[in-house]
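Every protein chain except one is present and positioned as in the full complex.
Our next item is chain A:
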Amino acid sequence: MEIVSDSSSPSKTKDIDGLLANVGYKVRSSELHQVAQNLERLESAIVNSSSDISQFASDTVHYDPSDIGNWVDNLLSEFDHTASLPYDFSQLPDLSAPPPQHHHHQSSSTVNNVEEDSAIKLVHMLMTCADSVQRGNLSLAGSLIEGMQGLLANMNTNSGIGKVAGYFIDALNRRIFGQNNVSHQVSLYENDVLYHHYYEACPYLKFAHFTANQAILEAFNGHDCVHVIDFNLMHGLQWPALIQALALRPGGPPFLRLTGIGPPSPDDRDNLREIGLRLAELARSVNVRFAFRGVAAWRLEDVKPWMLQVSSKEAVAVNSIFQLHRLLGSESDSNYHSGIEMVLGWIRSLNPKIVTVVEQEANHNENGFMERFTEALHYYSTVFDSLEACPVEPDKAMAEMYLQREICNVVCCEGPARVERHEPLVKWKERLGKAGFRPLHLGSNAFKQASMLLTLFSAEGYCVEENQGSLTLGWHSRPLIAASAWQAVPLLDAETLRFDC
């Protein structure tokens, strides 16, 4: 911070805050906190005031605004309202709660207050920084980042707001200094490893897999030739359970084909084929006739329906776990189909018996940066809270890294590079409805299974809720993941869907 020399009071120059002095206000650095609080109180008093404040406006000219501390004090004394913070902290889960302290009991109350104050201040600064980024005031944003990093140095960054804030500060930093697209390009191998630990550390992926499998199993009832299309095969961890359930279904297993979509493998390896071989071996051991096909594509938009080789005799299930939102940022092609419309269109042309969609229940696709930032801060705070309860290391640390990349993408990137465009279920319902799908109810079996699965996780705080046929998994009543199932509305005679090329 710059020190501004003030010839009239040399003994006090070192104390004046430089940033505010640049814009014409004289405040002592030691009083900054108090002045800030008073400003907030004043703002909320003005906003919440139900009485006529026009007379108040004329009073303000009596006080010297450059001595802002006194100015605020005087104005506040004109009001009788009780103070309230401008942001509604009751909605932020655990953000200002201090981390659990097992050892300090007597002194904990003072420590808690200090921690809480720091937490509140940190959140304020995060919001202000994001706001200045949105306005383009990068120098202010930069100094706020320094301030926050200083604050973090004195806070507990192992849990709670300290930890989450750290990731968001880092992401803002990257955005300001233009490291958007370069820094966190992890290799495919690293992505695999992080994904696996994320799978183990928390129940989100397992909930997604088990719920989707249950819906697919029920949809395949009575069919002898079934074909599952997985939009993101990864390690194929979803499919052993389905293979086993099909093996044990009354009437015997069907002939199961699995088409797995995934990124092309580096070197000469064929990761998709390796996963396929492993699944085939498992299927063979339980006597399920199985065939696998891998489709390598960097993006889902690049996949063409003919690559999937769907036959009309089979019952098709399309499975998308956290994939559809990645299509929302892609630009329209020459036929004016946006990426998502195109893909939903060819999914429908396959006439699937069921489409299982699992997505993050969050709104991270607003155009306004500030809204996105705030939403993401709430959402990931809750997710990290739920991770706190994970007892297994190094899974937890890796899972956090996995999430950190999502955070970075939401905060730093724009345009096609921003792929983590999460949208809540209501928006997906709208989109899928327009694309010609109608919802399928997930049923009580899926609900029971999900509840049971969650009971197995040592953390108590997860909850499954049913909402008009879809299931959401949440942490302490904040929904985090939504699973739903869909069926194509039968085409009318006049409609044809053609997706050549």
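The rule is short, and it goes like this: a residue touches a chain if its C-beta (ideal position, glycine included) is under 8 Å from a C-beta of that chain, and two chains touch if they have at least 3 such contacts; residues count from 1.
By our rule, contacts and distances are computed from a predicted model.
Per its UniProt record, the hidden chain corresponds to "F-box SNE-like protein" from the list "GPI-anchor transamidase component GPAA1", "F-box SNE-like protein", "2-oxoisovalerate dehydrogenase subunit beta, mitochondrial" or "Translation initiation factor eIF2B subunit delta". Only one of the listed residues, A:Glu281, A:Asp302, A:Glu414 or A:Glu430, touches the absent chain: A:Glu281. Only one of A:Ile46, A:Cys225, A:Ala245 or A:Ala397 touches the chain withheld from this view, namely A:Ala245. The chain that is not drawn here is touched, among residues A:Glu200, A:Asp230 or A:Glu361, by A:Glu200.
Annotation: of A:Thr259, A:Ser330, A:Gln449 or A:Ser484, A:Gln449 touches the absent chain (contact as defined above).
With the whole complex as reference, residues 196, 199-201, 203, 210, 213, 235-237, 240-241, 243-245, 247-248, 250, 278-279, 281-282, 285-287, 388-392, 395, 445, 448-449, 452-453, 455-461 of chain A touch the missing chain.
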